[in-house]
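Below is one structure, written out as structure tokens, with a few remarks after it.
All protein chains but one are shown at their positions in the complex.
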Amino acid sequence: MGRYIIKKLLISIPVMFGIMLTTFFLLNVIPGDPIALMMKDHISVDVVARVRAQMHLDDPVFIRFFRFLGGALHGDFGISYKLNRPVSYLLATAFPNTLALALSAALVSWIIGIPAGILSAVKRYSLVDNFFMGFSVLGVSMPVFWTGLLFQYIFSLKLHLLPVAGFKGPLYLIMPAIVLGWSSAGTIARLTRSSLLEVMRNDYIRTARAKGLREIAVVVRHALKNSMLPVVTVMALQVSGLLSGAVITESVFGIPGVGRIAVNAIQNRDMPLLQGSVVLTTFLVIIGNLTADIVYSWLDPRIRYGNPEGKK
Amino acid sequence: MSDLTLGPEVAQTLPEPVWKEIVAAFARNRLAVVGLGILLIVAFVALAAPLLAPYDPYKVKLGEQFLNPSWNHPIGTDMFGRDVFSRILYGTRISLLIGLVPTLISMTIGVILGLVSGYFGRRVDFLIMMLADMVLSFPSLLLAMIVMYTLGASLLNIFIALSAVGWAGTARVVRAQTLALKNKEFIEASRAIGTKDIAIMLKHILPNCLPQLLVLFTLNIPDSILSEASLSFLGIGAQPPAASWGLMVAGGREFLFNAPWVAIAPGIAILITVLAFNFLGDGLRDALDPYLKS
Amino acid sequence: MSGALVEARALTKLFSVGDGMFRKSGATIRAVDGVDLDIRERETLACVGESGSGKSTLGRLLIRLIEPSSGSLSFGGNDLLALGSRALRQRKRDMQIIFQDPYACLNPRMRVEDIIAEPLVSHDVGRGKSERRDRVAALMDLVGLNRGFMSRYPHMFSGGQRQRIGIARALALDPKFIVCDEPVSALDVSIQAQVLNLLEELKEKKKLTYFFISHDLSVVRHVSDSVCVMFLGKVMESGPTAEVYAKPLHPYTMFLVSAAPRPDPRQRFVEKPILQGEIPSPVNPPSGCRFRTRCPFAAPLCAEIEPPLAGRGPDDERRVACHFPRA
Amino acid sequence: MSDTQGDTRRETAGLLEIQGLKTQFRTRRGVVPAVDDVSVSVGRGEVVGIVGESGCGKSVTSLSLLGLVTHPGKVVGGSALFDGVDLLTLDNKGIRAIRGRDISMIFQEPMTSLNPVYTVGQQVSECLRSHASGVSRKAARASVEEMFEMVGIPEPRARLDAWPHQLSGGLRQRVMIAMALICKPKLLIADEPTTALDVTIEAQILALMKDLRRDTGTAIMLISHNLGVIAETCDRVYVMYAGRVMEEAEVFELFDSPTHPYTRGLLASMPRIGGERGPRKPLYSIRGNVPDMQQLPKGCRFAPRCDFAMARCVESEPPLLDASHATGNPGGKPHLSRCWLAEASGAGGQQ
Partner (left out) sequence: MMTIAKTRLGVALALVLAAGTAFAANDYVKIAFTSDPGTADSQLTTDWYAIPLNIYDRLVEAQTTKPGVSELVPGLAEKWTPSADGLTYTFNLRKGVKFSNGETFKADDVLFTFDRMLNPATKALNTDFLDMIAGASDRMAGKADSVSGIKVVDDYTIKITLAKPFAPFIANLATPAGSIYNRKATLAAGDQFGIDPKKTVGTGAFTLESWVVNDNIQLKANPSYFRGKPTLGGIDIKISPDANTQRMQFENGELDVLDLDNATSQIPYFLGDAKWKSQIASGPRVGIYYYALNESIKPLDNVNIRKALQMAIDRKTILDKLYNGRGALENGIFPKGLLGNNPKLPVIPYDPKKAKDMIAKAGFPDGFDMEIAQVTDSPSTLKINEAVQAMLAEVGVRVKITQMDSASYFATRKEGKLPAYESSWSADYNDPDNFIYTFFSEKNTVARSYNYGNKDVFAKLESTRTMTDQAKRMSIYQALEKTIVQDDAAWIPLFSLEHLFVLQPRVKNFKVSWNGWSDMPYFGITLTK
């Protein structure tokens, strides 16, 4: 297992490097001057020229990239142009918020998606199936910002149940978590359903039935655990999707998270901050995948106790 | 291998798309049928938009902003006095285009890379999958954003950005399928005959990926439509005055209070279309289920 | 060697276990381990063995469908391994393979006509569609398929018929040598007989040479002139079929022959030796003789020295890899 | 349709009496009568074989008994008296109580018949604990270990915690047998128990089953396509074809004097290990293919492939007829054959 993790991490290094390189160069081929942007209408050509020189922004792009890379290897991601704080500090403060949002959203998506998937698999083609699948897929079918807007409108402005935006406690997390979680619940439900249907076709389900187990025991004990295996993998892939969704959700609900930082960094050509975000999000996705692998193997003894001989 | 729902002895034939059976299985799924129906209507609307739309969707009338829904304007007018109904009808075209084109492009790329990666394996596989990992390891919206900034906002560039982001998923699926098929005996048989690799990929592997690709296709379209909406929210989606639903929602959200129809109507249009695609995809997946595995 | 159509020497195939990324780290399986083999023209050489014995791998190696890790291989006197990919493609016209699974061996998305014509297309044989169609029809006649079914899809056929389609495809280019990889083991008894008879008939008509892989000893007994018994990638015994069955020299052969259930209720009164234990892992095969862990006759020597496949009897017709051959 | 009239066997105080079982699969393409009016009986401690080619309905017969036929299959007729209780009329709860306790099953694929995410010990003891409430975990474990020992699993204690994938095919099938026997069932249904195994392992498992039968007295219904396996294991044999029983006889009788042309054809088409037949001599083969179950012939289902078919065979389907007189075994164990040739008059003329 340990070797596996190390191997995965090793593979992720070129992946991360590739993403950093790509984003760095992409954002450098387009016109965009962080200093001019900071000064906006108050632009003064002399000032821009002077500050650019002082910040070494006029150096060739690859020199800047490797300078950044050198720092990054020592854990120094530099200082954000726009926010004037160390990138590591900004990400460290934003990360828990995004994590809280993503985890609670993931939780919501599981709470909606897994039971919906199970119910609609067990009652395939019934109204129950249609209802639960319909409900979970509904979430996937709406633009997140639009759902967010409607939620704010209904639950905050009309019903006065929840604050519109901001991030000052669990109460503030409810709407964004539901909006974001709902948007990926359909994926989970879908997968749970098809995976369960598939597992139910296996020989060992027939064995379980032939043992005289109750149907519920057959489904819960024998089918569910197996059918969760592919679901776990998708949960990990959710990380990337949730981060994408978080970009929007954080903006709509005013949550100071990594998604917003990344968007601002792109908009402001804030290279250090962008690169930091790239490293962090990529790392998160990789961690997510690793976690999935570990949970997967924890669930699946075929991997946990994989025979080194590689027999079938 | 055998379809156990039929009992081990009855299912004599390898599951094989028999269109009648697929259609029948599909028809059992009410949501899928509804989805298909809706999409047929949407497609019709897209084709017939000029005939159906009562107004020029781009005609600015500053005196007629935010008219309430009425007989003249079934869904009212927007901040420029344009008829929302007409814009939604025309929006069908753009939104379907945004759904279809990037999906087609990205899937073509994904299929080619996935085939090559899975079939040849080794270094090519390693490189392609590394590239796919790169794309998949970075939140797609941010990546699309960077591409949009790099290329500038335009419809064509949306296609490019969404394709650049979307191919990796398809590549992975096709690769997995190729790996599974590669050692099938009929592929071996073809190699034993001396068939060229390219012919094996095109004649044997690709056709056997089609059910998956079909499902993937229907489920990728709504993703594209929603991604464009998100990009529009960030201001880099379709460009005004285009009547893209995403843009209409993003632009209209400011007026949710005084003129809710401006944002809600296109939102519902997205919702219904995307939902229909999702239902269709789910239904197809269900109906094709026995044929999805190799 | 005299007149052997296929000649293999020390043919070896290693497979690495584990994923493709870090190949070095995985263990290797010696699926086929130093096999010497001669197949005479118009002879049927059967290869019998249990799962994991490497018989299918060996079959694929013989027609260079997979690349051997080491060893040499010649076909009709020419070095098969020296051929470049273009020449090899040409060579493949002479050697074909018939597969076990009548379902997996036909592309479900192609018509029968296209399946049988695929070799013709690949080798650009026959001009135009109609000429090819004629040849396909003739092939279908040859294997006993109704040529009217030409445009059907494989799933509309029964297992036996599909196997006939596979045979027709293999015959399309008039090969000299056919590897039959368990061609009847997925078929019902009544159909199995049909296919076996068809193969026999074709062999006579087309002057074919077969390498016939099977785990079914009675089928092997029926079809083959000579037989080689494999165990964990090695040939344990070989020789004329009738002799090998009548007087197995290797303990493994003896157990195999006696283990096969026979359609005779009186067999239940015959005390049969039963081979105990399981097949050892191919990753870590036992030292010395690979069979020794299950062999009731094993001596200390067996663990130390691997017995070579040594010739016995007149002309070395029979060969056995055992320190203590029976009889 | 009135084939039971020729049924002379009524004497058994059998453990299991299946009468006129009908199981159908409703598919898009039509109704498949997978099992069509099949009657099978199993006596206490008896080993009964059901032999037939794929698609003949032999497995569906056994699944029907325990209500394990899944959608779109459905038992539509017949009865199955097991110890006096009609299994086919039991509700879910009732049939569950029988499954695994009184009647247990082992299947063809030991690779896939065990749940990969539980240890084999858990899976076997689950069977015990679900039928005998109040068995402690520890006690269950001890019984499982004992059972493992009995079915010849080496190092039974260590194997309790093994995962299915860690075991070889032979050992897995032994685990399946242990699971089937843990509740000391009266009837064991073995559905192609050795088909997926290697020859040497098959011999081991068959030997094990023989021993178990001797030691436990459990009746066995052995389903197989392999006439060899049937010949070496069973007391009585049913030969099935296209959903019907074609011939029923005591095992020696069947192999010595098969009366149904199908049975005879099957036996003749088998290549034999010890056969004196020269290798160049073609095998006997039954021509044609198994009929399409949706378009069964009107008369005898085997008629289109039968070398002895007469006009009558195409016209009407024969019932199961007493064939004992034809084989020179009148008054012995029943020998039934669904063939007009078995009728007293015509039977003797044919060889």
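The chains carry the letters A, B, C and D, assigned in the order they are written, with residues numbered from 1 in each.
Quick note on the criterion: contacts are C-beta pairs under 8 Å (C-beta built on N, C-alpha and C of every residue); 3 or more make two chains touch, one makes a residue touch a chain.
Just so it is clear, the structure is predicted and the values come from calculations on it, not from any experiment.
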Chains in view touching the one left out: A, B
Residue of A:K82, A:R190 or A:R206 in touch with the missing chain, whole complex considered: A:K82
Option from B:W19, B:W71 or B:F257 whose C-beta touches the chain left out: B:F257
For subunit B, residues in touch with the removed chain: 60, 62-63, 65, 79-80, 149, 152-153, 234-236, 239-241, 251, 253-258
Residues of subunit A (touch criterion as defined above) contacting the omitted chain: 30-48, 50-51, 54-55, 79-80, 82-85, 90, 93-94, 96-97, 99-100, 103, 149, 152-153, 156-157, 160, 163-173, 251-257, 260-261, 264, 267-269, 291, 294-295
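To be clear about the criterion, only the chains that are shown with their structure count from here on.
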Mean-CA-position distance for subunit D and subunit C (Å): 32
Multi-chain contact sites of subunit A, meaning residues that touch two or more partners: 11, 202-203, 206
Subunit D: positions in contact with at least two other chains: 54
Footprint of subunit B on subunit A - complex, ascending: 11-12, 14-16, 18-19, 22-23, 26-27, 29-30, 32, 125, 130, 133-134, 137-138, 140-146, 149-150, 153, 186, 190, 194, 197-198, 201-203, 206, 237, 240-241, 243-248, 251, 259, 262-263, 266, 277-278, 281-282, 285-286
Partner subunit D, residues of subunit B touching it in the complex: 4-10, 12, 20-21, 24
For the subunit B and subunit C complex, residues of the former touching the latter: 1, 12-14, 16, 18, 121-122, 125-126, 184-186, 188-196, 199, 203-204, 207-208, 210
